[in-house]
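Yeah, one chain of the complex is gone here, protein chain that is, but the others are all in their spots.
Chain naming follows the written order as A and B, and within any one chain the residues start at number 1.
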Amino acid sequence: MGDAATGHARKKLALAELAQCFGLGLRGDPSILIHGVATLASASDGQLAFLANPKYRGQLATSTAAAVIVRNEDADAATTPVLIAQDPYAAFAKIAALFETRETHPAGIHPGAVVAAEAVVDPSAHIGPFVSIGARSRVEAGAVIGPGCVIGEDCVIGDGCELVARVTLVTRVRLGRNVRIHPGAVLGAAGFGLAMDAGRWLNVPQLGGVVVGDDCEIGANTTIDRGALDDTVLEEDVRLDNQIQIGHNVRIGAHTALAGCVAVAGSARIGRYCLIGGAAGIVGHIELCDKVTVTAMTLVTHSIREPGEYSSGTPMMENRKENS
Amino acid sequence: MGDAATGHARKKLALAELAQCFGLGLRGDPSILIHGVATLASASDGQLAFLANPKYRGQLATSTAAAVIVRNEDADAATTPVLIAQDPYAAFAKIAALFETRETHPAGIHPGAVVAAEAVVDPSAHIGPFVSIGARSRVEAGAVIGPGCVIGEDCVIGDGCELVARVTLVTRVRLGRNVRIHPGAVLGAAGFGLAMDAGRWLNVPQLGGVVVGDDCEIGANTTIDRGALDDTVLEEDVRLDNQIQIGHNVRIGAHTALAGCVAVAGSARIGRYCLIGGAAGIVGHIELCDKVTVTAMTLVTHSIREPGEYSSGTPMMENRKENS
Partner (left out) sequence: MGDAATGHARKKLALAELAQCFGLGLRGDPSILIHGVATLASASDGQLAFLANPKYRGQLATSTAAAVIVRNEDADAATTPVLIAQDPYAAFAKIAALFETRETHPAGIHPGAVVAAEAVVDPSAHIGPFVSIGARSRVEAGAVIGPGCVIGEDCVIGDGCELVARVTLVTRVRLGRNVRIHPGAVLGAAGFGLAMDAGRWLNVPQLGGVVVGDDCEIGANTTIDRGALDDTVLEEDVRLDNQIQIGHNVRIGAHTALAGCVAVAGSARIGRYCLIGGAAGIVGHIELCDKVTVTAMTLVTHSIREPGEYSSGTPMMENRKENS
C-alpha cells in the first residue's frame, strides 16, 4: 500500500528535468528516470527520497533510492545521485505532487443529492450522493462536495473548494477559494453561549457566522462554532489539523497552523504565522501576537505580546522514580 | 455576515417595550426602535448591545449602539440610552432571541429517509433526508431529525428535541424533551470495556443505554458511550460543548456545564451545578460533589467532596526564560 504512489504512477521524469523545473542543484547522472517517491529507508529503483529531519541522516549511506533531495551540506554524505535544495522538504512536496493521482470528480449533481430550490450550484461543481444543500446557499465553480455532506442555509462554498465527505456547514458559513475540509468537520454549529437565569441555563442566540479565507485547510472531525454576534474568522492559508475545537468569535491570522486536538476558547485572537502544538489549549478573550510558537499540551492562560516559543507543563518521569 | 442578525430581522421593538417585557430599568428615549443586536464595538443605528465582561467596559464611551444593556453601576459610563439589568448577559440572551430567525422544519418524513417498520414517528415530527431510524425507536411530537442522522434500535427522541444534522444514536438512547444535539455527536456507542484474556483483548458486552434529561444540549462531535450494565445518565439541563468524551456509566448532575474537549472516564459521577473547564480530564470511578468548578486542562485524579474551584498544571513560560 505504501507502494500505491508507485503503483499508480505512469509518469517518468529525468533528474535533469526535475532540477531545472524546480531550480535545484544536481550531482550524478542527469538521465536517471524517476517514476515515484518514497522514504529514504524504503525507496528503490526509480524512486526519489529526501532528507529533511537530521534524525534520519544516517540512512543516507544505505539508501537504495534512485536519488535523494538534500541540503548542500548533506550532499557529500549521500551515496546516490542528489538533487540539492535549500529546503528539501518543500522541494520534495512539489515533486511528489507530480506523482500524486487524485480522485476525479465529474461536474454535476448526483441524483441521490437533495438541493433546495433557492440554492445555486455552478454547473462545473460536483455534488456527490447523500448531500443536502439548504436554502440560499451557493456552490461556486469547480467546487467538490463529497458524499454525505450537509450544507445548511446561507452558506457559500467558493471556487475550487473541496469538502471531502461527511462535512457539515450548519448555517452562515462562507468559504473562500480552494478551501479543503476533511471528513467529519463541523463548521457553523451554535457556539456554547449560556447565561444562568433563575437556576437554569438560558441559550444565548448565536447570530453570527463563520468566514474562512482562501486556501485554508480544516482537518477531520474539527469543529468551528459560528459567532455569537460577529463572525468566527480564519484568515487566508490557515491550516487546522484534526479534532481541533475553535470556539465562537475566535479569529486566526493568515498562515497560522494548529496541530491536532488544539482547543481555542471563545473570542481568543491568534496572530499570523503562529504555530500551535498538538493538544494545546488557549483560553478565551486573550490575544497572541504574530509568530508565536506554543508547544504541545501547553495551556495559554494570558495574552502573549512577544514572538517566541512558549510552554507549560512538567517533564515526564517514570513513576517509581518519583516515589523514591 | 455578522449582519445576518440585522439582515433577517423584520421586527422592530421600542426600548420601552423591551424594558417592560423583561423588567429592566431604562434611561434615555423610550421610543427608540431596536431591530437587532450587536457587540458594543460594532453596533450601530437600531442595534442593541450589552456589557457583561468588565474587560470591554472602555467601549461604553465610544459605542454607537442605539442602546446598551448594563448593570446599574455601569449606567453612568454609557453615552447611549441604557437598559439596566441585574444580569445584562441573561437579559441580552432573552432579547436577542426575539431577533433570531430559525430554520423552519415542516412536519413529515422526507421521501429520502429510511424508517423501520417497527419504528414510530409522530406526525408532527420532521425527519430530514438521508435519515435512518431503526426498529422499536420512537420520535415524539415536534421533534426535528436533521439530514444524515442515524437512529439505531430501541431509541426514544422526546417532544421538541432537535438533532441538527449527522447525529448518531447507536442503540438504547432515550432523550427527554427539548434536547438539542449538534452535528457529529455520537450517543450510545459501545463503551470501552476490555478484559485481557490469554494475551488478547476480550470485549465486555455493553448492555446498558444512555439516558438524557430534558433541556440538555450536546455539542458537535461529542461522544457519550452507553453503559456496560446500568445506563450512562445526564440529568436535566446539562450542557456539553463540542468534542467532549463521556465514558460508560458516567452520571452528570442537573445544570452542570462542561466546556469543549473535556474527557470523563467511565463510572465517574459529577454533581449538580458544576462547571468543568475546557479540555479538563476526570478519571474513572470518582465523584465530584455539587457546585465544583474545575479550571481548563486540569486533571481530576480523586473525588472532590467540597464545593470550590480546583486546578492542576503549571504556569506557561517563554522557553528561553526557562533555560536561563
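Quick note on the criterion: a residue touches a chain if its C-beta (ideal position, glycine included) is under 8 Å from a C-beta of that chain, and two chains touch if they have at least 3 such contacts.
The model shown is predicted, which means the values in this text are computed figures rather than measured ones.
Asker: Quick one: which of A:Arg226, A:His255 or A:Arg269 touches the chain that's been left out?
Answerer: Of the listed residues, the one touching the omitted chain is A:His255.
Asker: Taking the full complex into account, what residues of subunit A touch the chain not shown?
Answerer: 1-2, 4-5, 37-39, 42, 53, 55, 87, 89-90, 92-94, 96-97, 99-100, 103, 110, 112, 128-130, 146-148, 164-166, 182-184, 215, 217, 219-221, 237, 239, 241-243, 255, 257, 259-261, 278-279, 296-297, 313-320, 322
Asker: What subunit B residues would touch the chain not displayed?
Answerer: Touching the missing chain: residues 112, 114, 130, 132, 134, 148, 150, 152-154, 166, 168, 170-172, 174, 184, 186, 189-190, 192-197, 199-205, 207-209, 211, 221, 223, 225, 227, 229-231, 243, 245, 247, 261, 263, 265, 279, 281, 283, 285, 295, 297-302, 306, 308-314.
Definition applied: only the chains that are shown with their structure count from here on.
Asker: If you average the CA atoms of subunit A and of subunit B, how far apart do the two points sit, in angstrom?
Answerer: Each chain reduced to its C-alpha mean, subunit A and subunit B end up 27 Å apart.
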